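Accompanying notes for the structure given below.
== chain A ==
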Amino acid sequence: MGLRASIRVRRGTHVVDVDLHVADGEAVALVGRNGAGKTTVLEALAGLLPLEEGSIELDDRRIDSLDPERRGVGFAFQDGVLFPRMSARENVAFAARARGERATPARARADRLLEDLAPGVDPAARPAKLSGGERQRIALARTLASEPRLLLLDEPLAAVDASARPGLRTLLRDTLAAFDGPSILVTHDPVEAMTLADRLVLLEDGHVTQVGTPAEVRSHPATRYAADLVGVNLFEGTLEPAASGTGSLRTAEGELTVAWPDGLERVRTPGVRATLAPAEIALHAERPEGSSRNAFHGKVLEVAIGGSRARVRLDTEPPLVAEVTTGSVERMGLTPGTSVWASCKAVEIRLMVQTSGPDTL
Partner candidate 1 sequence: MGRRLPLPVLLAALIGGAFVVLPVVGLVARAPWGRFGDVLAGEGARTALRLSLEVSLAATALSVVLGVPLAWVLARREFRGRSVVRALVVLPIVLPPVVAGVGLLEALGRRGLVGGWLDRTFGLQLTFSTAGAIVAATFVSMPLVVLASEAGFRGLDRRFEQAAGVLGASPGYALRRVVLPMVAPQLAAGAVLAWARALGEFGATITFAGNLQGRTQTVPLAVFQELQTDRDGAVALSLVLVVVSVAVLVALRERIMGAG
Partner candidate 2 sequence: MMKKVLWAMVGSALVVATACSSNGSSSAAPSASSSSTTTELTVFAASSLTAAFTQIGSDFETANPGVHVTFNFGSSTDLAAQIASEGTADVFASASETAMDAAAADPGVADRTDFATNQLVIITPPDDPANIGSVEDLANEGVQVVLAAEGVPVGDYAREMLDSAGVSTEVLANVVSNEPDDAAVVAKVASGEADAGVVYLSDIAAADVGSVAVPEDINVIATYPIAVVTAAPQPDLATSFETFVTGGQGQATLTSFGFGPAPR
């Protein structure tokens, strides 16, 4: 049961090569930068794009040679794509009518679904008269009304303005939780991904680079993109023994002093990854004294303020993202171009010594 797909599609010079398994009731977020191939995967699953190679099995049934109308796949487009000459009600009732159902019962069911998902929206209204958020709700209702076995949502919050997002996000969470088949949500927004999905599948350049729960990806990001996504600093390089039980992690961008991991032979070890939480980095105007072994000097590239916390991006060697209080930002006068010292304790740098590559499940 569920979805088992092996998808290989060529789009111009880009190749998308993805294997996906999604269980019934599971919501997977397909995350990646624009152009990574996320929408391509959805289109292939829906039958809007032919597979060059591979297969798609839904509920133990091969569907990759079927036309879209026979697959039982629901696809909600990024900007709704509601039929402009039909009312909200008629849009939602479309699938039922296309199946041959009578107009009156289909419309009545549509009305009920609209009441649930888009309360306050006049079912007789045409899409042009509705806001982006309302249109997305109707699009969702329309997709659910077709009673699909697989639910695909393409960037559902992208065309919605900030004020409407929280409400829509809650609706999506409830919908995904209640949906008993597999569902896949495409997004480039980490918050969306983390809050709505049971599992994340990270797509870079048409290939899957990491699969895991939000917690797993947060604690062990496999690539720079994954790290950026979950908001940690990621380093990769060769670990060499250094003075008094410490180690030196030499990366292409700079060097860090770390605590030598227990149980690891004190020899030169390549292929070591390390993460550092932004909150563990302290910022100073002058070179810091003290036991922190790591001190880096650089300029501020960017300051992003979110409530009481702020994220500061630095062009140190290696580049770092630090998280400090907004008060600190004001006190130190941190703006792009300001020179600053960043420090952290060696022990806060968590090392990952592993031989396996990215997950492919």
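Regarding candidate selection, all candidates are chains of the complex that A comes from, given by their letters.
Here is the rule we go by: a residue touches a chain if its C-beta (ideal position, glycine included) is under 8 Å from a C-beta of that chain, and two chains touch if they have at least 3 such contacts; residues count from 1.
Please read these numbers as outputs of a predicted model, since none were measured by experiment.
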item	value
Touch assignment for chain A within the complex, options 1 or 2	1
Chain A residues within the candidate 1 interface of the complex	46-48, 67-69, 71, 73-75, 77, 81, 83-85, 94-95, 97-99, 142-143, 146
